[in-house]
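Only one protein chain is missing from this complex, and each of the others stays in its spot.
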Amino acid sequence: MNREYIAQAHGVLGDEHSFVHLVDTMPSSEWNEGITNADRRIVEAARVSIAGEEVRAVHDEKKLIQYLLKNKHTSPFEHVRFTFHVRLPIFIARQWIRHRHGSFNEESARYGKLANDFYIPTMARMLKGGQAKKNKQGSGAELSEQVAQYAINQITAESVGTYNKYEALLEAGVAREIARMVLPTNIYTQWFWTTDLWNLMHFLRLRLHTHAQWEVRQYAEAILRQVSTIVPFAMEAFALHIYSEESS
Amino acid sequence: MNREYIAQAHGVLGDEHSFVHLVDTMPSSEWNEGITNADRRIVEAARVSIAGEEVRAVHDEKKLIQYLLKNKHTSPFEHVRFTFHVRLPIFIARQWIRHRHGSFNEESARYGKLANDFYIPTMARMLKGGQAKKNKQGSGAELSEQVAQYAINQITAESVGTYNKYEALLEAGVAREIARMVLPTNIYTQWFWTTDLWNLMHFLRLRLHTHAQWEVRQYAEAILRQVSTIVPFAMEAFALHIYSEESS
Amino acid sequence: MNREYIAQAHGVLGDEHSFVHLVDTMPSSEWNEGITNADRRIVEAARVSIAGEEVRAVHDEKKLIQYLLKNKHTSPFEHVRFTFHVRLPIFIARQWIRHRHGSFNEESARYGKLANDFYIPTMARMLKGGQAKKNKQGSGAELSEQVAQYAINQITAESVGTYNKYEALLEAGVAREIARMVLPTNIYTQWFWTTDLWNLMHFLRLRLHTHAQWEVRQYAEAILRQVSTIVPFAMEAFALHIYSEESS
Partner (left out) sequence: MNREYIAQAHGVLGDEHSFVHLVDTMPSSEWNEGITNADRRIVEAARVSIAGEEVRAVHDEKKLIQYLLKNKHTSPFEHVRFTFHVRLPIFIARQWIRHRHGSFNEESARYGKLANDFYIPTMARMLKGGQAKKNKQGSGAELSEQVAQYAINQITAESVGTYNKYEALLEAGVAREIARMVLPTNIYTQWFWTTDLWNLMHFLRLRLHTHAQWEVRQYAEAILRQVSTIVPFAMEAFALHIYSEESS
């Protein structure tokens, strides 16, 4: 399936280190009789629970999916599952894993040596990388080009410098599990993440929010784009009934 | 995919009311280069987390899967998912749903009228349907043919009789959500159940156990048979390292 | 702590079989400096995560709790825990256990013989026990006194009759796990239920809803009353920001 390089899509994350790769879905995105197999599964699951007239009466499956989401009948959405392969900096991974419902397999810095890949913000990102005043947890205030460049240089130098120390410690015989503790949280990790559509919607609602960190929003937007081709009716219902704030 | 009528397979559950139908899997059961896609996903997920030498060194994927399960590295197994459509009596459903990790969509007796389908034990089942003495929670003691027949007759009469009362209450205008309370727990319900391979193994370990009720074991055995064609290497590892007690 | 007999409180559930008993809370309901210990825990947990100025600046803890819930910062509410002992008919238990986040220990009909206790609707309940037309899943339509009495008589007779058959089967030597399948779902079971405040709010939001079955709403209302003395500020915030529909 498709692997989306967030950098190429947005020109901001700096290179191909960051990606969201939709590895698999259950069911598939194939269209049959005006609906994808994945969207149809939602209807099938709903028809098991509300086997009565009401559901049968709704001939329009798109409307039924909207009805379900609007009325918080969320369990049918749990039968659609996705597996993603994601490469992301540790500070983003730490926000992501707060969503406890998924299954994660993350690269281990105890088993193997981490690669020399760090997330470095671009100039475009840094120009709006000042501390926000109202939103204590965010950025958004404008920085001068000089300060932005200074920050980029510092982050880059720090990344290069600590990676050298990491390698020196390993060469001296220090265990990987100890040496890695000097690495900063903008180093890249990667994982397999499997989740269901309802929990994915919950993730998207929080991580597309303007209060979410800009970097995690890039991932959330890539996921939204990829998932929208699998369950287009469900994601339209999501836009209508769950996600109503602007995302930037 | 396949729908297994437990009755046809075992000649015991009495008719076609009871079934386990494997609706979907992620990934598929297709074989490629000596391994199914579903078994290979376990290896792929493990390779993300332990990206180092060790895993690469194990050329034999079957052995790697056994190594993972033996050492309780269970997270790679969570990326394989299954959806089942199951028809089962309420008293079994109540045991099943104690496994909280799955996604369930069950037929609602508030939305619709339940069908006139009841689980009636066969003579073969009832001949061993006496109260076990040592195992307080089970059956297994032998009953005379006379007592067994008496029990079958009583359960059948009770099922027929209460269904008539259920219908009479509905015809009098009583709400479905109230009328259904007279129905006994051997009436059939049905659901969609989606779970992952690791939680499925946990379900099987408990529900294949000799202490589990005989009826739920028939379902567990049908699931075991169906899943074994999807992830044959994983289920062989399960038999070796998780499930070692005899199942009957 | 307090045990609330739903029957005594409402005069409807018929007798003392139904109860909600708040067994324990963490922290306690004791007041200290204008706030209960349990409400204060929410603030303490929030102060760990947003250790910065913002939280310190809010001197009014009641307002902070409202701010947290309004902005869906729900994790601090998970540190408040409750254990309930509940006696309830099986058809209600089956709705309740759909909330997968709690810990349940339910009476087993395999280990022991169930008591001769059944839920019988009162006349007041049955007069509004007709099948609702608009809300397919509910009751609410009026029944004549004659039909209501007929329904009560039928449910009572059925309960008495099947319990006799249950006992006869047990006396004939049939295993408890088999004999119990004739028992209807208005027989009483009981369980210990431990959950956290955020998941409890989710339970209450759904089970206080007018679309929930009348019987489960009586339980939800009893829980709401009991919890309100433990975390009065949090439940006020719940009423403002989570639960805004009328409950009957």
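Chains here go by letter, A, B and C, matching the order in which they are written, and residues are numbered from 1 within each.
Here is the rule we use: a contact is a pair of C-beta atoms (placed from the backbone, for glycine too) under 8 Å apart; a residue touches a chain by one contact, two chains touch by 3 or more.
Remember, it's a predicted structure, so these values are computed and weren't measured experimentally.
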Which of C:A46, C:L64, C:A175 or C:M201 contacts the chain that the document leaves out: C:A46
From C:P27, C:P121, C:G138 or C:P232, residue that would touch the chain that is not displayed: C:P27
Chain not shown: contacting residue from C:T36, C:Q66, C:T83 or C:T185: C:T83
Subunit C residues that touch the omitted chain in the full complex: 24-27, 41, 44-46, 48-54, 75-76, 78-79, 81, 83, 85, 103-108, 111-113, 190-192, 194, 196
Residues from subunit A at the interface with the omitted partner, ascending: 89-91, 93-94, 97-98, 100-101, 104, 108-111, 119, 121, 126, 129-132, 136-141, 143, 147, 150-151, 154-155, 158-159, 162, 165, 168-170, 172-186, 213
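Everything that follows uses one rule, which is that only the chains that are shown with their structure count from here on.
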Rounded Å distance between subunit B and subunit C, as computed from the means of their C-alpha atoms: 29
Inter-chain centre distance, subunit A versus subunit B - centres from mean C-alpha coordinates, in Å: 34
Interface hub residues of subunit A, defined as touching at least two other chains: 50, 52-54
